[in-house]
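Pasting a structure here, questions to come.
One chain of protein is taken out of this complex; the other chains stay put.
For reference, chains read A, B and C in written order, and residue numbers begin at 1 within each chain.
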């Protein structure tokens, strides 16, 4: 039976990406789309690439009849998201794509996001949405918190290495190259084509990026001790894709073997042959993840490269993967879309 | 019953695009992939974005057992294509993506492609693959000739206007902006990123582009008199997409009405509201076509804008649409993939 | 003796381009930079690429001592510009880069810019800044109005053809491809990298673009009768450069000869060999203009291609060329910077 889907905050890029994927999902149907400032507009005006889909017009959240909604994707900004979800029916299944429910610890939330969490009970209830590592919890969840896109990329590269005990936990550097759609459809000068295209620069360097909260939480939990990574994101002159270049200490072959073993049964995780490097172009537009491992000329050092599409596996594809689990559907349903190249 | 598919010339972009679409086509299975110079390689080495598909390795054409092939896509260069297809079993269903069977008239072929056609009988047999205008012929065809990508874009804008008699046949200018993947994966200096990105220029201006052969053939046939258009393509610094800006003489509202009427039942053809302009970004990665009409301040003049993805609707998506017809499958099967934006 | 220069509105792209060129201009020195909302900031914060220049900090216009300013460039938005210039000392030499003084006729200004001109006397006084066609007037001017960037491109292609009487005045189509910096540093959704890169679309099609006011004024004046062109601009996914593809009726060789003759002595105007097509990449970052002419297969039709850098020859380079004339300096001083490629 087709699942009825609402997308709250459908006028942003993750909202559009949800709609794109659901367009060919055999068991999901979009019944409501909210977009506060754009309420009343046709979705095909806000996103002309979706005009053929006959989607509902954008409305205000309060106009949605949630008794008719099997699952709501919440693609709102953080802070807004916690307020909105707190008002939804208590049994409403929700996959949240914001940052609001990623961190377990209210103090950590406040530290990284600058104000106290207003829905601490929901924060406790929420399940972290990195599917391949929280599958059972997600299947049983009412509220699932989508991960940060950069946080997803980094974790796919590093978690199995912590699990397998093959790297030095105090020597992890994530140099990350992030496509601009990760910054959303917001009107900021540095996101203009004339500013951004034709070059690159880092941002939030030195331990300031909010996704560090997720890295800290997840890696430390996994290791049973504090694990603090270095993380430098760079704004890239392309729209989709994240490349993580992860510098670790350990035996490169063992590292490769640990990734290969951990992901052997995972449909979306592709561990490339030893020495092959990941490329964002090879996963763009898809839910797939490419992972490469290469040794370094310096003994005991290795480089893990990881590529994901920030909007798909890093956000909306992940969200649908989790929604499939929460709705009792096959996990990969609607998500086997191949990457788009060239 | 799943249809067994071979792709001849699978190491180019149209070959990869066929494989991308077939990846989620419910009734097609790729059983053979040829790539002459790359025979023996894994498809995932040639196109890493397809590595998860478990495709057959690239082989030589002569290694393919065509008794096991329901339909072959031929994505070879022109001239090669006619030689290869002439050697295939006489009842082999073929969709050719090259230029070899687009033109009816051997003299026209020789004029535009610089040497005589070597398979004139096949040229006669082939059906022109602009689906929405040759649907019945394609359904019955053994050999279908995919259109030029620019030729497809221009025809979608102009054919209904000729049919409806609403434009001056001697005053048609097609100014076309073509994404670089239309030039294929060939090693030419002007296709290098350092040469092409960050600017634009025309090419083959003034009546030299080969797709004029198709325009002439099709428009003249439709009009019952010679129709010769002006056509200036421009090489664009993006990978996918064709925008046609078509200058015509006639009443803009009538022109819009003619397009809307002609495509009212067509799934892939979207006629935008009057005054709305087409954008390549809104169709990229999909089989959809966007058409816009706007009037000009000069009375009696109008501008038709048309956007397609050159690799999908302009080539491989069209080819699969035609293959669906030839195989008795629903025409849109596997082709409802939504455009990828941003 | 070094000329003292003020730039009003220095926080936009044309302001930055003025500063870039003046950086190596041997006879100009920047003594004041205004930027209303950014007053108090260092220029190197607003434009880090200019930080080595030791420029004055941004200030408010009212803080500038114009008795110490030989010439002011006014790079403010239209409407603001006329109000500001009206308040300047009556003998202050000004080169305005806005649209405010391009049109002679107040009614035309109101028609295209939507409100009455507030400084009609100045509008009368201003000289139109297309240097190669108004050189003597500019040399004597106090107030020079920079042309629209698209208007410059189109006029370089068409004016000599009107002058020489070699084209049909009722059959001119300008299909123009415009780099995004022409839209300025404004925060608009369609100028975001994620929206704009990777594709193209037209805008202001059908006779709505304001630069038509300039075309109409200039071409009609030149012809001694109304000349109304068709003009369709397209937003391009690159930062600098305008390509005009101009469809005209006439003998292509005569057209080429007319351009070659008219520009034979012009340093910045390069008429390419017959049949060669202009490319924006070949002029980007410079004050040069490339012009190409090719015939069409349809007798009596020709295509003129023209490429300029919208920020340089289309705006700030032109402004400095005019300022050189107004200040009694050699016209090309500081402007011989070669195009930047790749």
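We take it that a residue touches a chain if its C-beta (ideal position, glycine included) is under 8 Å from a C-beta of that chain, and two chains touch if they have at least 3 such contacts.
Owing to the predicted nature of the structure, the values given are computational and were not obtained by experimental measurement.
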| item | value |
| --- | --- |
| Touching residue (missing chain; options B:120, B:194 or B:261) | B:194 |
| Among A:38, A:104 or A:234, residue touching the chain not depicted | A:234 |
| Touch criterion as defined above, residue of A:160, A:295 or A:314 at the omitted chain | A:295 |
| From B:101, B:238, B:263 or B:341, residue that would touch the chain that is not displayed | B:238 |
| Hidden partner interface residues of subunit C, rising order | 13, 16, 19-21, 23-24, 47-53, 181, 198, 239-240, 267, 270, 272, 279, 281-286, 288, 290, 311, 336-342 |
| Absent-chain interface as seen on subunit A, which is shown | 173, 175, 177, 179, 194-195, 197-203, 205-208, 212, 228, 230, 232, 234, 236-241, 243, 245, 247, 275, 277-281, 284, 294-298, 301-303, 305, 307, 342 |
| Interface with the undisplayed chain - residues on subunit B | 13, 180-181, 185, 187-189, 191-198, 237-239 |
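To be clear about the criterion, only the chains that are shown with their structure count from here on.
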| item | value |
| --- | --- |
| Interface composition of copies subunit A and subunit B: same or different, split at half | same |
| Computed distance of Cα centres, subunit C from subunit B, in Å | 39 |
| Interchain centroid distance [CA atoms averaged], subunit A/subunit B, Å | 35 |
| Interface hub residues of subunit B, defined as touching at least two other chains | 198, 239-240, 279, 281, 284, 342 |
